[in-house]
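First up is the structure itself, then whatever we jot down about it.
Missing here: one protein chain of the complex. Every other protein chain is in place.
The chains carry the letters A, B and C, assigned in the order they are written, with residues numbered from 1 in each.
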Amino acid sequence: MNDQPAKFTLKLSCEDRLGIVADVATTLARAGCNIVEAQQYDDLENGRFFMRVDFTAKTGLTDTRAMFGPTADRHDMYWTLRHADACRRVLILVSRFDHCAADLLYRAQTGELNMNVTGVVSNHPRSALNLTADENVPFHHLPVTAETKQDQEARLREIIDDVDAELVVLARYMQILSEDMARYLRGRCINIHHSFLPGFKGARPYHQAHTRGVKMIGATAHYVTGDLDEGPIIAQAVEPVTHADTPEDLMRKGRDIERRVLARAVSYHLQDRILLNGTRTVVFQD
Amino acid sequence: MNDQPAKFTLKLSCEDRLGIVADVATTLARAGCNIVEAQQYDDLENGRFFMRVDFTAKTGLTDTRAMFGPTADRHDMYWTLRHADACRRVLILVSRFDHCAADLLYRAQTGELNMNVTGVVSNHPRSALNLTADENVPFHHLPVTAETKQDQEARLREIIDDVDAELVVLARYMQILSEDMARYLRGRCINIHHSFLPGFKGARPYHQAHTRGVKMIGATAHYVTGDLDEGPIIAQAVEPVTHADTPEDLMRKGRDIERRVLARAVSYHLQDRILLNGTRTVVFQD
Amino acid sequence: MNDQPAKFTLKLSCEDRLGIVADVATTLARAGCNIVEAQQYDDLENGRFFMRVDFTAKTGLTDTRAMFGPTADRHDMYWTLRHADACRRVLILVSRFDHCAADLLYRAQTGELNMNVTGVVSNHPRSALNLTADENVPFHHLPVTAETKQDQEARLREIIDDVDAELVVLARYMQILSEDMARYLRGRCINIHHSFLPGFKGARPYHQAHTRGVKMIGATAHYVTGDLDEGPIIAQAVEPVTHADTPEDLMRKGRDIERRVLARAVSYHLQDRILLNGTRTVVFQD
Partner (left out) sequence: MNDQPAKFTLKLSCEDRLGIVADVATTLARAGCNIVEAQQYDDLENGRFFMRVDFTAKTGLTDTRAMFGPTADRHDMYWTLRHADACRRVLILVSRFDHCAADLLYRAQTGELNMNVTGVVSNHPRSALNLTADENVPFHHLPVTAETKQDQEARLREIIDDVDAELVVLARYMQILSEDMARYLRGRCINIHHSFLPGFKGARPYHQAHTRGVKMIGATAHYVTGDLDEGPIIAQAVEPVTHADTPEDLMRKGRDIERRVLARAVSYHLQDRILLNGTRTVVFQD
């Protein structure tokens, strides 16, 4: 196993200019790295360039980063370089509806999602949830009221820092994060909103959808920002509904969409497939 | 041919009460009518009952209507009864983008849509359009400016009345109808909006969608009301898009969705599959 | 609560003839039953009539059945009449891939699927599975080899009879049932096949799909018959794939489709929405 080359994922963005692809590819080729997959995107509107490269190398992470550094500096890149198979530390937040959380835990357990769930946080007690999580996943009950909101969030932040969470997933966590917290988690906190944004922002979107009489419902996974339901969208999906569906039917049908969309968004994040582009995302799909 | 029973479509709505289905079915059975297809819906929220029945009868339209009248009166029904194969008179309005209009004309020509297109009205001259319509379909060029809007609409109304249009289709007609006109055409005027309502109301929805960074775009067919983009929704569909799609790409991808959704809505209307239920629709799908 | 009317589901099929809908509806109306939802289908090819009715009644199950019996006899109906909220006894069979089984268990636990999982049977030991099932669900390990197949199936049948299973779900159970067993479970055993049938029957369908280079993969839920992969289809779904997907990628992407399709089929069965029509099914969707 010792001699098998390691696989890395490089993602980067920078100002677009002639020769970047050549420069990146040549840097890797000279270091004996083999590009397995590469995707790129030029945003002609704002002149930004985005790229994701999977490659194999004979060196370790530190040396590989050192090798690529000068190229990154030359183009003033925002960039990350990680082991492609690195297991990331993830914290899951959930309120009463735990279908998304249960789904993520199952996918972590089977290895489909390459993540280590370092904890589940809920404002409801464990007994109120359906998920039959592994006993090894710590559960934190953080009840919250209007009065205790600030304290609760301080406690939440301690947990995030304690487990050194690389990603925080709001898996139907029905509490609104403060602007401070949203800023602290910028680019590493994914929420699932149970509507096809920008339709039906805010509370009770399935009831709103029923009232409006739409013929499809959807769900939206997005990065959390201080501006509620306005964060950069990562993934969306919809399913048809009919006039006969009550708000409760919509909630039931919607659960399947929410699970699927959130799992896809988390998967893309874990694989370094997403780059922020202002208020939007670049998603290099698999 | 003489002896073959005629096929009728009955659609109705009334206050829900015990025994309506039995009453309708018994009325038809006693008259020797055979139910081929029946769909119903009870709106438990507002206590309204909706039904659509396809049946064969040995009597003509007038006699069949007379036969059903007392039952309808007994339940104070809103109802229509038509020959199932009646060809309806339809007027198509279009501005510069004529993909929807061309699609409807083709479907009329092949008989897929059982309608007689009695005219095409556009605020642009025929030479500005791509559609190669049958020479037999009258084309009306009704240019419009802010000053002439009232006159133009008066002329439009004349045409609608002249051809006795049972349905008016706004096939990417980019002019807003007056409240008066909307009221006059209530329940018989279908518009295609090029977004997944209620997202991106108003002008340039594809540009709005691009700016927001959504991962799917859609189209919505709805009945026209005085309240723009708020009419009862008939059909919707979406397709995935990516970060790489420019507004122009969205417009191109959207055209296919618009055509499909509008054709489906028109087809449902022509087959008496739609009933209004307040600000929503009941659509008995095929 | 005592006075609240009970809700029943009636499903039936019989030879099509004039007046059946009237007869059924009148029978129910005279008994003071209120039809909440009704769907029907006439198969004009073979002259069969199919119907499903949700209604409320003031009588209990036995009396309601007795009330409807004469009408059923008059038309020589195949029919069932059950409490709409009756919790059904279900046995789940699974091999190594337990994503479908885990999904069904979760949906049972949340009450989305109104079923009592009376046991999980696997030819693999519990430790080989990922599912973290409720301790209250009995687990049966029934290993099987070519030599022991007959004995294993005899033991399986004992379990089915012991728990009086109303439905047996093959949730990625990779053993082929004998013709005898298939016959014994006729109409109450649902399998999920991991391809869009009739494409890619038999073993390793994702590998077959990869070799053929299809651009979408799918899954099919069907009733089990002696004729492998030929049973009446209940539900199907697909998702797009690309040239870059390896067979392993297809398996991963396919899991989501399989779960969704199987859950939908089980849900339809539990709600008495499915009627057999020769080698096909009539599915009255919600």
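Note that in this section contacts are C-beta pairs under 8 Å (C-beta built on N, C-alpha and C of every residue); 3 or more make two chains touch, one makes a residue touch a chain.
Remember, it's a predicted structure, so these values are computed and weren't measured experimentally.
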Chains still shown that are in contact with the chain withheld from the display: A, B, C
Sole contact to the chain not displayed, among A:A6, A:A25 or A:A244: A:A25
Identified contact with the non-displayed chain, of C:G69, C:P138 or C:G199: C:G199
Sites on chain A contacted by the missing partner chain, in the whole complex: 18-19, 21-23, 25-26, 28-29, 32, 34-42, 44
Contact set of chain B toward the excluded chain (per top definition): 37, 99, 102, 106, 109-110, 112, 130-134, 244, 249, 252, 255-256, 260, 263, 286
Chain C residues that touch the omitted chain in the full complex: 41, 43-44, 196-200, 212-216, 218, 232-238, 242-244, 246, 277, 279-283, 285
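Throughout what follows, only the chains that are shown with their structure count from here on.
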Chain copies touching (chain B, chain C) - same or different residues, decided at half shared: same
Highest-count interface - the chain pair sharing the most C-beta contacts: A-B
Centre distance in Å when chain A and chain B are each reduced to the mean of their C-alpha atoms: 41
Multi-partner residues of chain A (at least 2 other chains): 244
